[in-house]
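Here you go, one structure.
One chain of protein is taken out of this complex; the other chains stay put.
First chain written, first letter: the chains are A and B, and each begins at residue 1.
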Amino acid sequence: MSAGEAPVQTATRTYRPSMGMGWWLRKGHYFWYVVREFTALPLALWLLWFLVEIKRAGGGAAGYSPHGSTAFVVFSAVCLLFALYHSITFLSLAGVIIHVKVLERPVSSRLIVASQFGLWAVASIVIGAVLIGFGR
Amino acid sequence: MAEKRVIIKATRFDPDRDEAPRVQSYDIPFADESMVVLDALNYIKAHVDGSLSYRWSCRMGICGSCGMMVNGTPKLTCNAFLRDYWPRPIVVEPLRNFPVIRDLVIDMDDFMHKLKSIQPWIIRKQELPLGAGEHRQTTAQVDEYRQFSQCINCMLCYAACPVYGLNNEFLGPAATALARRYNLDSRDEGLKLRLPVIASSEGIWECSFVGECSVVCPKGVDPAKAIQQTKLDTTMRFVLPYGNRE
Partner (left out) sequence: MTGPVGHARTQRPALAHLFWWFMFAQGGVIAAVLIPVHILVQGILGPLKVVPVADRHYDTWVTLLGNPIVKLYLLVLIAVPFFHFAHRLRYLLVDMGVGAAKSVPAQAVFYGGAVAVTAITIWVLLTTVPLSLG
């Protein structure tokens, strides 16, 4: 019943179905949404590894051995899958949210999304070049 | 040739008699390829079981009354063609995330309240005097908000939204889209009045961009887009001292 208003009708019992915990398993779109949100966890773990890697550089040349185990490569491969899924979904949706006007005309969302992916490509190439270039 | 038939499994709930909703199966003729789920319900009510209760009106997808769950998806039953489901049985349930009053009828008070809270009308600091004539808008100005003005208040988006399902305090897709419709309208000067509601702790920030609301919207309103753009615009208002006062 609405608070603060005189009841217009007698209180009829309504039925309130509960949401249940499995709502995200009911539809493919919901499931992939949860996967998208979950990508935060593997990415966080990988970045924490990276922080450890930086810290280890302080231990001197003798003690320094960068991670190279199979387990680590598998972990990275899994994280990469999640990272790619995060990037693709996040940058695609950025096209929905960003609305800009150039000379009074709205820029198409496809162009905005393309620019986001372009930024990703350029950044990856530059950073990749630095990481590999300094490795020689 | 044998007559084509279809099975409709409709939720029944009599608050005076039932503890919980139950399913009742109806086997009816599928006479016409243009039949929609609403036609099936009307056939059932007219010829099979007059006690079945449900809302409907225009039967042409503009009034927003006949929203129900059809095989687990929120749909306008006047827009759900039997031929797309036949020969499988069609499960018709009341719109999810709302209290059920009876059978397929839900309590929409919460939505009505939320709609009113965003003041879905033109707000002016000063009304134009009558002699000044009508508010004039260019096509470009109408294009700014046109998409969000297509909302028919059918509440399918609320049924699709898991955030609303988990938290009934959430303002929700349609209310936010309509708030944006008015905030973007060049005739309107009420953004500051709507801001406390839209940007409250149960407003736009609770949306996690699942996006299902926009998938089910029968009028292409794209409420998910409205909410995300509102998040960005609201943030820019507070971050930039002079800029983007949309």
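To be clear about the criterion, a contact is a pair of C-beta atoms (placed from the backbone, for glycine too) under 8 Å apart; a residue touches a chain by one contact, two chains touch by 3 or more.
Note that the coordinates shown come from a computational prediction; the quantities given were computed from them, not determined experimentally.
Asker: Could you run through the displayed chains and say which ones the absent chain touches?
Answerer: When the entire complex is considered, the left-out chain reaches A, B.
Asker: Of B:D49, B:D84, B:D109 or B:D143, which residue touches the hidden chain?
Answerer: B:D109
Asker: Can you name the residues of subunit B that touch the chain not displayed here?
Answerer: Residues 99, 107, 109-110, 112-114, 117, 162-163, 166-169, 195-197, 199-203, 205, 208, 231-232, 234-235, 238-239 of subunit B touch the chain absent from view.
Asker: Spell out the interface residues on subunit A facing the chain that's missing from view.
Answerer: On the subunit A side, contact with the omitted chain comes from 1-4, 14, 16, 19, 21, 24, 34, 37-38, 40-41, 43-44, 46-48, 50-51, 53-55, 57-58, 61, 64, 66-69, 72-73, 75-77, 79-80, 83-84, 86-87, 90-91, 94, 119-120, 123-124, 127-128, 130-136.
Note that only the chains that are shown with their structure count from here on.
Asker: Find the geometric centre of each of subunit A and subunit B from their Cα atoms only, then give the gap between the two centres in Å, rounded to an integer.
Answerer: Chain centroid spacing, subunit A to subunit B, equals 29 Å.
Asker: Once bound in the complex, which stretches of subunit B touch subunit A?
Answerer: Within the complex, subunit B touches subunit A at residues 13, 15, 20-21, 72, 96-97, 99-102, 107, 109, 113, 140, 162, 165-166, 208-212, 215, 224-225, 228-229, 231-232.
Asker: Give every residue of subunit A touching subunit B within the complex, in rising order.
Answerer: Residues in contact with subunit B: 2, 12-17, 19, 23-24, 26-27, 29-30, 33, 37, 93, 96-99, 104.
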